[in-house]
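In this view, the complex is presented without one of its protein chains, the others remaining in place.
Labels run A, B, C, D and E following the written order; every chain starts at residue 1.
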Amino acid sequence: MPFSHDDNKKLRLELIIESPALRRAEDLLRDAGATGWTVVPAMSGFGGQTRWSRGTDLSEATDMVVLICIGDEDVLKPALQTMLKLLDRRIGIVNISDVRVLRPGLF
Amino acid sequence: MPFSHDDNKKLRLELIIESPALRRAEDLLRDAGATGWTVVPAMSGFGGQTRWSRGTDLSEATDMVVLICIGDEDVLKPALQTMLKLLDRRIGIVNISDVRVLRPGLF
Amino acid sequence: MPFSHDDNKKLRLELIIESPALRRAEDLLRDAGATGWTVVPAMSGFGGQTRWSRGTDLSEATDMVVLICIGDEDVLKPALQTMLKLLDRRIGIVNISDVRVLRPGLF
Amino acid sequence: MNALDTLFSPVVMFFALGLFAALLRSPMSVPQSFAKGLAIYLMMAIGLKGGVEMSKTALDGQVFAVFGAATVLSFGLPFIAYAALRVTSGLSKTDAAATAGHYGSISIVTFVAAIDALRIAGIPSSGYLVAVAAIMETPAIITALWLAMRGARNDAADDVARDKGELAREVLLNASIVVLIGALIIGAVAGEEGYERLSAFFTAPFQGILCLFMLDMGLNAGRGLRRGWRKLGLAPIAFGLYMPLIGAVIAALIGTLIGLPPGDKALLMVLSASASYIAVPAAMRLALPESDPSVYLTLSLGVTFPFNIAIGIPLYIAVASMLSG
Amino acid sequence: MNALDTLFSPVVMFFALGLFAALLRSPMSVPQSFAKGLAIYLMMAIGLKGGVEMSKTALDGQVFAVFGAATVLSFGLPFIAYAALRVTSGLSKTDAAATAGHYGSISIVTFVAAIDALRIAGIPSSGYLVAVAAIMETPAIITALWLAMRGARNDAADDVARDKGELAREVLLNASIVVLIGALIIGAVAGEEGYERLSAFFTAPFQGILCLFMLDMGLNAGRGLRRGWRKLGLAPIAFGLYMPLIGAVIAALIGTLIGLPPGDKALLMVLSASASYIAVPAAMRLALPESDPSVYLTLSLGVTFPFNIAIGIPLYIAVASMLSG
Partner (left out) sequence: MNALDTLFSPVVMFFALGLFAALLRSPMSVPQSFAKGLAIYLMMAIGLKGGVEMSKTALDGQVFAVFGAATVLSFGLPFIAYAALRVTSGLSKTDAAATAGHYGSISIVTFVAAIDALRIAGIPSSGYLVAVAAIMETPAIITALWLAMRGARNDAADDVARDKGELAREVLLNASIVVLIGALIIGAVAGEEGYERLSAFFTAPFQGILCLFMLDMGLNAGRGLRRGWRKLGLAPIAFGLYMPLIGAVIAALIGTLIGLPPGDKALLMVLSASASYIAVPAAMRLALPESDPSVYLTLSLGVTFPFNIAIGIPLYIAVASMLSG
């Protein structure tokens, strides 16, 4: 079983955030020591009583993105504290789940 | 630990569905009381013996999307009952996982 | 509860990989018996000290994609062994989590 | 007018290039958003041109006769198509009805290619045919739904009823109807004079842009064919080849009855012979989700579209010219 | 020059087509990436043209007077806008400041449409006005931030300070500033002769491409309006209609004071009257994330933009001509 060892247990952080705030969130993760992340564009969504969809705001400033970061608990937990502060004034949905990974040395 | 409290436990619903049925699924979630969701475009996929990829069907009617909804168990569980009915005649893959969130008040 | 039965327990495999290797990964899943998967395009990311973003490499050969495959443990676990070999020379982040599904017969 | 001329026109050759590249599994593609932009251009161009022409002549009885005939064709052709498919192929009721709907409706790119072929051949056609194209898009969908719903499970009908607002917008306000009708009116209001400043964009580069677009259509048709042909039996493929001929013949009869000039008759034949691959599939995914898109998309885009581009258009033009000459 | 001529120009009619289609909830869309490509084209075209014209005349004192006046307008208009919003509407301080910033800045598409309207009307204008457009984009943002930050929580100010590099790049090096100023310089260097080889792309098809682009703008404006109007009260909507007039009047006064010819005066009025919906929203999301985008996007794109396109531009041209005649 290539992933049943304890080393293979990591956290998967998923952050749904407005694109202008993405760089701030990325800097935060880098500073916390995350080894990597991947960002996926959202095409539409709903929240706070309004539907939103990519392509209707020409400035693209309200476009949402989904950031996925697989990392160690020791790295991601402290990062969440800082993230809470960043999200204080901003739109941003954060969820964390337990995952197992291949090649744990990468994280 | 900003997310180890019981309040922080939510469900993450992931629905992979054909884009023409997206609005129906969204209405269903809204009616069930979901506070928000985010939709991500898929670019290709495989299922039922055929590969599919965005950009080959000019009507875009067979394009798939991935809807992510973070919500309370009390909201999402009943929604799944209705969803089962919606998916009866349609393509649609649903998975649910346990996650912890920041700012549980949002959901 | 449409998804609390044991049958409803599946694995969710998420593979973040460079697009040129996507087909190899897909073939591997198909050979292992996966019934389907969905691929989502990434727009940017970070890893190994460099940021990457779609639209700066004209060959699109360094574009990353995220493959999501919901499947049975009996199918996905063996697939991971082969995947480890594929990823030996390649960029590729794999994480697996436990999920519950609607309509378990599909997988 | 020579059929070979059309076959070796750059427009058709670029289509063939894309088709072969896709069949050989070339990794090349024209970005979808770019092609969609070009499609809007093409529809604006023929709409404006048609409108300008309409501004010069009064609408007479013949025009309304054609509008009526077009509506009847679009409503009626799916019945023939459905019967043919149910008798010859093993397609389910739903798949046969959904496919039939495609053949009552039209392919706007086939229409654009026909307009271009007529221009090369020097045969005039009337501007209001653009309106006819828009008219024929939708009625077929109603017939298809009716065919599929007869005696269907109640929840299927319920579904359609619940989605009918969305469905109505999809079929009545889709891009091609909005742009064709809109540009037609704008062209009519602007008239020859107002159009002059636009012609450097909408007339001069038209054929070149059509070439670029056709390259993409070839790639799409080829890819659809390569993925889908295994699923199609011989009978449906044959249907994709003879159904356009049936449509064209009926249109030719009606056109002759109404006394249409050759160019207009050829265009009515083209509309009747062509099959939708944008508006109707979208409506079918919404209203008949259990129908199999790989059947109707492969047939209309992979079989009928290439057939019409390469063989159909020159044939219909030749027949229309003969009938009138 | 007839106002009705502008109202029924193809450019305005295609805008109206998009607007109505969106209000009727048509599913059609122009791909965003295609429209963005066309926007770059439009900015290159007016930049190059302006540069070529600038290469033919020496810059005199009047030009620098206009540059100065434009800077003052962009810095100053947000104060008026802010006061109007705070007094008449229930908008929060942050929302009022953010919205005010939009009205000090400019809409480049409104400017392009005005240039086109002037060409149709046969009224000449100076090339350097393109530089004026670029100049007016940014100062308003600084006023808006200052208005929002007065007495704000420290962490908000901290945030702005931390992001200021990114913010500066966003407001000083965004696409419209880079392309307008760049193309202006390139046009000036290339001169009439160098431009000749480019004019087949940048002059001849200009109005046609603008039509296609305006269709998309109509769709965007209509969609913004449909989603956002519920959130807006009457006072903000009224603001979206009278604020452009205030801006235009002030610009007309300044223009008369400087002694601008009618075409240039009309363009300065248009710039002053128009509201940003690209550069400023982007800056506001970065620096004032708690401001509500549905307020300022709906107002600038859904209310003020259509008003300027349909009524404002012909009005400003007429007034500018009158004042000078």
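Everything below uses one rule, namely that a residue touches a chain if its C-beta (ideal position, glycine included) is under 8 Å from a C-beta of that chain, and two chains touch if they have at least 3 such contacts.
Computed from a predicted structure; not experimentally measured.
> Going by the stated contact criterion, tell me the shown chains that border the hidden chain.
Across all of the complex, the chain we cannot see touches C, D, E.
> Check each of E:23, E:178 or E:235 against the chain that is not shown and name the one that touches it.
Answer from the full complex: E:178 touches the omitted chain.
> Which listed residue (E:24, E:59, E:200 or E:253) would be found touching the missing chain in the intact complex?
The missing chain is touched by E:200.
> Would you write out the residues of chain D that touch the absent chain, in ascending order?
That gives, for chain D, the contact residues 8-10, 13-14, 17, 21, 24-35, 37-38, 120, 204-209, 211-212, 215.
> Please identify, in ascending order, the residues of chain E that touch the omitted chain?
31-34, 36-37, 40-41, 44, 48, 169-170, 173-175, 178-179, 182-183, 185-186, 189-190, 194-195, 197-202, 204-205
> Since one chain isn't shown, list which residues of chain C touch it in the complete complex.
Chain C touches the missing chain through residues 18, 20-21, 23-24, 50-51, 54-62, 88-91.
One rule holds in what follows: only the chains that are shown with their structure count from here on.
> Would you kindly tell me how far, in whole Å, the mean C-alpha position of chain D lies from that of chain C?
39
> So which stretches of chain D touch two or more other chains?
Those would be 31-32.
> In chain B, what residues contact two or more other chains?
40-41, 51, 97
> Could you list each pair of chains that touch, in label order?
A-B, A-C, A-E, B-C, B-D, D-E
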